[in-house]
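The complex appears here minus one protein chain, its other protein chains still in place.
Order as written gives the chain letters A and B; numbering starts at 1 within each chain.
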Amino acid sequence: MQITVEALAHLLNGNVVGNGDVLLHTVAKIEEGTEGALSFLSNPKYEEHIYTTGSSAVLVSRSFEPTKFVATTLVQVDDPYAAFTFLLEKFANPAAQLSGIEPMSFVHENAKLGEGVYVGAFAYVSDGVEVGQNTKIFPQVFLGAKVKIGSNCTLFAGVKIYHECVIGDNCIIHSGTVVGSDGFGFAPLADRSYKKIPQTGNVIIEQDVEIGANCTIDRATMGSTIVRKGVKLDNLVQVAHNVEVGEHTVMAAQSGLAGSTKIGKFVVIGGQVAIAGHLQIANGNQFGGQSGVLGNIVDEDKKWFGTPVLEVRDSLRASAVNRRLPELLKRLEEVEKELKKLKNE
Amino acid sequence: MQITVEALAHLLNGNVVGNGDVLLHTVAKIEEGTEGALSFLSNPKYEEHIYTTGSSAVLVSRSFEPTKFVATTLVQVDDPYAAFTFLLEKFANPAAQLSGIEPMSFVHENAKLGEGVYVGAFAYVSDGVEVGQNTKIFPQVFLGAKVKIGSNCTLFAGVKIYHECVIGDNCIIHSGTVVGSDGFGFAPLADRSYKKIPQTGNVIIEQDVEIGANCTIDRATMGSTIVRKGVKLDNLVQVAHNVEVGEHTVMAAQSGLAGSTKIGKFVVIGGQVAIAGHLQIANGNQFGGQSGVLGNIVDEDKKWFGTPVLEVRDSLRASAVNRRLPELLKRLEEVEKELKKLKNE
Partner (left out) sequence: MQITVEALAHLLNGNVVGNGDVLLHTVAKIEEGTEGALSFLSNPKYEEHIYTTGSSAVLVSRSFEPTKFVATTLVQVDDPYAAFTFLLEKFANPAAQLSGIEPMSFVHENAKLGEGVYVGAFAYVSDGVEVGQNTKIFPQVFLGAKVKIGSNCTLFAGVKIYHECVIGDNCIIHSGTVVGSDGFGFAPLADRSYKKIPQTGNVIIEQDVEIGANCTIDRATMGSTIVRKGVKLDNLVQVAHNVEVGEHTVMAAQSGLAGSTKIGKFVVIGGQVAIAGHLQIANGNQFGGQSGVLGNIVDEDKKWFGTPVLEVRDSLRASAVNRRLPELLKRLEEVEKELKKLKNE
């Protein structure tokens, strides 16, 4: 990003108040601004910062009227936060300008790549792969045989997608994430060793899904492990074989879903949460960090915490008493003693 | 997989009942069958599905006698589930047909590769590496100096094995797993900073081990971190330096073993379990998900749950009362009040 305030205002259909020739090359929070940075003021409670900011320009609402002297250049727009986000998407996306097939990549002759696709060096695109338009495949990505990737996706460096998995449009997958590894399925034998159960299904990830770094999403034993549209997974998340994650559900870092569990829509799963296998979780439930879920959750839109989970309110109440247990034990012993005395009298 | 029912039956030494010319190209659960799919019926409680299945053919026991009209083609075999598994291993293994050294891989001139070995593009095979027959090394794998890999192994895309580590025969390691990274060993100094303790041992993984995606198994400080034969690790599992995991032990996703701990044989470790360092865990113990183990476990074959672990039975009983703690506190207060009243009388 390297742009004058004037050019920026033109792009945003905004008005410049101050010096339009100033050159901008980065963004910053208004309270952390530096020369050459663009900030925004959206929430009135941060107004004080605009009089002291080091940023060279600030996006403000058209209705904003300064009550003191302003040193920085202002750009008046309809919605400063929306305008700022628009700029970030346009200028700060590292994948935006990449296209073409880099030398030292491998693209199988039977792979089909859409227009505007980028394939970085050391990426491996196997036989029968199909990739939609404008999708960016960073260096060192692996796409197994017959993988299908939609349009406008970004697969960051080192993502691994096993054979026959399917990724929808507008998905973002961060580095190190593995999609389609074998589910953890073994049949115990008489001698207490285990025999592998072949995992012959795949993973289907629908559109508008973002998956963080170093996640693992296993292929189904048969059929598909499914991640529905709009799901957002943080880093180091585990999704086991034959799981289904419902639309617009979010999972924070290091959380995990055991095999065959079905998660509803709009569910919110905190960090390090574990949900056991073969369960059904209804829409809109929320789980606090480190919760452990051992049974089905039938009601919608409740909040849970603890292992095994209780409703948050009950869990916090029980915790509050739990830390007083040594005191309670003493009081109980006292009561027993007194009672004995009374009986003896 | 693309095979006629007739050819399939021949391969399985089975008998066709129905149309043997039908072409099969996939597999499915009997209740989710589609045209061109093969299913199996093993457990009699699923018999109803055979009368309605969309699959083109179903493997059945020789003793199976339909009680209604069957539209699909049947293949009678001795053991339908075993036959099905045999087929999956034969046809659904993505590594089965790979062999040869792909261009754009790096194989050091002092590396020794057995017959039938596959090395994918962008894989790096260092000085002094030895790889046994028919082992498949997918693209982007890294084998450090003097690594030894047995025969009939599969290392999926992007596996990293540090120098001098040893992997036995018939092992499967999934994408992103790291074997042989430095153990977490630091000596605290007087100024509260830390000095690295060199980690000069290695990792030894015996035969028939399967390791999931994005696991980490650290090399020993001196000597070896050891994973015994038949062990199965799920995804995102952590095995610290100088740990030993006993034969045929299984660990579910996101579980971790701290340094120098010795796990016995046939142990079952649930998801997100943590076992502290320098412990001994006897054979056959089982740990429920999210358990935390802080001391040795001397008895064999017990079941544990919670942090710190209790035997499952005790843990669940304590949990059941724990959630009633606010009520218990109230009852205790009531008792104290009444008792005071009684004493005053």
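We adopt the following convention: a residue touches a chain if its C-beta (ideal position, glycine included) is under 8 Å from a C-beta of that chain, and two chains touch if they have at least 3 such contacts.
Quick caveat: nothing in here was measured; it's all calculated off a predicted structure.
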Among the options A:Thr53, A:Ser181 or A:Gln272, which residue touches the chain absent from this view?
A:Gln272
Specify the residue from the set A:Glu47, A:Glu210 or A:Asp314 that touches the hidden chain.
A:Glu210
Contacting the left-out chain in the complete assembly, out of A:Gly14, A:Gly132 or A:Gly176:
A:Gly176
One chain isn't shown here. Among A:Thr135, A:Asn152, A:Gln254 or A:Asn285, which residue touches it?
A:Gln254
Extract the touching residues of chain B with respect to the undisplayed chain.
104, 106, 122, 124, 140, 142, 144-145, 158, 160, 162-163, 176, 178, 181-182, 184, 186, 192-194, 196-198, 200, 214-216, 218, 222-223, 236, 238, 240, 254, 256, 258, 272, 274, 276, 290, 292, 294, 307-308, 310, 314, 317-318, 320-322, 324-325, 328, 331-332, 335, 338-339, 342
Take the complete complex as the reference. Which residues in chain A touch the chain that isn't displayed?
27-29, 32, 85, 88-89, 92-94, 102, 104, 120-122, 138-140, 156-158, 172, 174-176, 208, 210, 212-214, 230, 232, 234-236, 247-248, 250, 252-254, 265-266, 271-272, 289-290, 306, 319, 322-326, 328-329, 332, 335-336, 339, 342-343
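Rule of thumb we're sticking to: only the chains that are shown with their structure count from here on.
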Distance-wise, how many Å sit between the C-alpha centres of chain A and chain B, to the nearest whole number?
26
